[in-house]
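Here is the structure we will look at.
Every protein chain of the complex appears in place save one, which is left out.
Per-chain numbering from 1; labels A and B assigned in written order.
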Amino acid sequence: MSAVIDNPSHDDHEHHGPTKGIARWLFTTNHKDIGSMYLWFSFAMFLVGGCMALTIRAELFQPGLQLVEPEFFNQMTTMHGLIMVFGAVMPAFVGLANWMIPMMVGAPDMALPRMNNWSFWILPFAFGLLLSTLFMEGGAPNFGWTFYAPLSTTYAPDTVTYFIFGVHMMGISSIMGAINVIATILNMRAPGMTLMKMPLFVWTWLITAFLLIAVMPVLAGVVTMMLMDVHFGTSFFDAAGGGDPVLFQHIFWFFGHPEVYIMILPAFGVVSQIIPTFSRKPLFGYHSMVYAVASIAILSFIVWAHHMFTVGMPLAGELFFMYATMLIAVPTGVKVFNWITTMFRGSLTFEAPMLFSVAFVVLFTIGGFSGLMLAIAPSDFQYHDTYFVVAHFHYVLVPGAIFGIFAAVYYWLPKWCGRMYSEPLAKAHFWLSFIGMNLAFFPMHFLGLAGMPRRIPDYALQFADFNSISSVGAFIFGATQLLFLYLVIKAIRSGEPATDQVWEGAEGLEWTVSSPAPYHTFSTPPEVK
Amino acid sequence: MQNQNTKRTVVKSVFAVVAMFGFGFALVPLYDVFCDITGLNGKTSGPYSEAKAQAQERDESRQVRVQFITQNNESMPWEFKPVDYQVEVHPGEIIEVDFYARNPTSNPMVAQAVPSLSPSEGTDYFHKTECFCFTRQLLKAGEEVLMPLRFVVDEALPDHLGTLTLSYTLFDQTETLDPEELEETTTQAAL
Partner (left out) sequence: MRSRLVKALSLLLSAIYAADVSAEYGLNMPRGVTDISHSVYDLHMTIFWICVAIGVVVFGVMFYSIFKHRKSKGAVASNFHENTTIEIIWTIVPVIILVVMAIPATKTLVEMYDTSDADVDIKITGYQWKWRYEYLGSGVDFFSNMSTPKEEIYNAQEKNENYLLEVDNELVVPVGKKIRFLITANDVIHSWWIPDFAVKKDAIPGFINESWTRINEPGVYRGQCTELCGKDHGFMPVVVRVVEQSEYDDWLAQKQEEAKAAAELAKLTFTLEEQMERGEKVYATNCAACHQPNGQGIPPAFPSLVGTEIATKLLDKHIEVVVDGVAGSAMQAYGGQLSEVDIAAVITYERNAWGNDTGDNVSAKDIVDYKNK
């Protein structure tokens, strides 16, 4: 069985390095180039979405309206959510998948290199379209990233059409990416690399890819229905014509809940690679980790209505979704216990990837606890749509997904560019991010419990203190990311050369190739024992 | 050979994507069926047969309060209200009540009343044999009308449901009709 695909464009490159200039990036089918582009793109979007978040936090620094008007504020909250979810977190994980999956399973490239190129190059256009709405008459989408009908249909600004096309494009990109990941993992593994020998990052991505294939088309469906309601006179979500605005929420969250796991599962995978490395000890409970991820993914399809406890579902519905949601705590708990047991009686060191991973475990668990509280329907009536929810999902997404990405970048950057980053700078980045992030998001728990609704541009006086603290934290966190940019560039340009294994405890195929990883790796498949 | 496998995986995946896209749309009718069965969202169902309503046994031992509330959506300018805001009925008893509507504008207008029942658990036990909400209503400029609602509360209504509230929201549907159709409906409404 040959691992080389019969692909003419690939053959062209087979015995050369990359082509020179812009053409290398426009036409590349190399998984490493595409992975890098994904990562840079996602970082750019992270900064754009971050600036929007800082606009929000600046306005909320004090009560009263100082900087922006409520219309623009709503555009900021909407765009911040959309860009962070679809522009920053998801492409970053696709970038990591591109770089690492072929190297981890011993494949020469992704299974569908040309499609890989398309799925990346759709993204700049999708987000260009989305961002351009900011400069259009009527302004950008202002109905929240959850775009509930009828606010997003009958009452939407005209730019909603651009938003819909933008979502379609990023959806297509994600689906192509997911198909590529599945095809690579299922068909391109080196001989001997059985499914149950795959690194956990590969496992979590395989399951994530299945989730993407299952729910991105549903998102495409729901925005298509919106498009038809807005322009073609249908009434999917309009009560007047026999539709139902609540139906929108059901379909959206049928997509939306698996979507939040799409953003966190690959981070689980990253952390499951890093913790054993820096504990110098094999991952505890590999099998149960795989089963836990799979059951989280399956459960994610039957819990969606816990986002809608207040829409007036019948009692039986509330109870079902409450119980199902609580169940998710079980496999999630198993994962946390496994990570901690992996560290237990290990030989621990705390380089930047490990610092971010340990913070991930602690802070993600805090987010999990607030998630468990939110699952309890009667108390959810009090938490729903308040800052408690904002605190919850920022605790799972920032120290969850984002810290997972940082950890991955520090962990694999030496392999990518062959040079080490500066450990002191990375530690500074970690501590400033850690402090900033907790200052920004922890007080939001209190705000929500005390009764501050989310998505408001101004608030009552009793919320003033915690909001200022939160804004200060947000600016610390935001500014720190420039340090990250600086230290990554510094590492690429002038870092100390890295060894092939890079980390003392690192195991896996990716560490067997030289650092930096050559343009083509595993043209001859390695043998996995 | 690997190429073949890849192709097969891709075909399967694309098939799954298309199927899930279809499933998104299938959720729309599925949701209606689901609502019908569970009474989710209080959307009451269409016409109930008169014969079935007649066949219901009247339960003199219990009284149920049925309330009517109305509201206009957005800028709908019609006057629209129940003649009586609540009635006491026995389960199994056929009741007829009237709603008053008036078009105060100087143009003919078409409206659709959308019913919703609370608590939603009661939806399955509230049967309308005749309702102005089954069709769109057209009123000429300044015209007023009494619109009937004929219903029966099912004899099997669970005991703990003592009050049922039926709400009608009136939506302006004038724009969705073209002038010809408007003409046609006018003649029909005149009957």
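Descriptive notes on the structure:
Keep this in mind: a residue touches a chain if its C-beta (ideal position, glycine included) is under 8 Å from a C-beta of that chain, and two chains touch if they have at least 3 such contacts.
Here the structure is a predicted model, which means the values were calculated and not measured.
Contact with the chain that does not appear here is found for just one residue of B:Y48, B:F99 or B:F171, B:F171. Of the listed positions A:A377, A:V390, A:A426 or A:A517, the one in contact with the omitted chain in the full complex is A:A377.
Among A:Y459, A:F484 or A:W511, only A:Y459 touches the chain that is left out of the view. Seen from chain A, the chain kept out of the figure touches residues 63-66, 70-71, 74, 137-138, 142-144, 148, 150-151, 154-155, 157, 239-240, 244-246, 279-288, 310-312, 315, 318-319, 322-323, 326-327, 329-330, 333-334, 336-337, 340-350, 358, 361-362, 365-366, 369, 372-373, 376-379, 381-382, 384-386, 431, 434-435, 438, 442, 445-446, 449-451, 453-463, 505. Even with one chain removed from view, chain B keeps its contact list with that chain: residues 41-43, 67, 69, 71-77, 85-86, 104-106, 114, 116-119, 142, 160-163, 165, 167, 169, 171-172, 174-175.
Convention: only the chains that are shown with their structure count from here on.
Centre-to-centre spacing of chain A and chain B amounts to 42 Å, using the average Cα coordinate of each chain.
Interface residues of chain B facing chain A in the complex, by the touch rule stated above, are 1-3, 5-6, 9-10, 13-14, 16-25, 27-28, 31, 35, 38-43, 73, 112, 114, 118, 120-121, 169, 171-173, 176. Residues of chain A touching chain B in their complex: 1-3, 5-6, 111-112, 175, 178-179, 182-183, 186-188, 213-222, 225, 233, 236, 239-242, 244, 246-247, 250-251, 254, 312-317.
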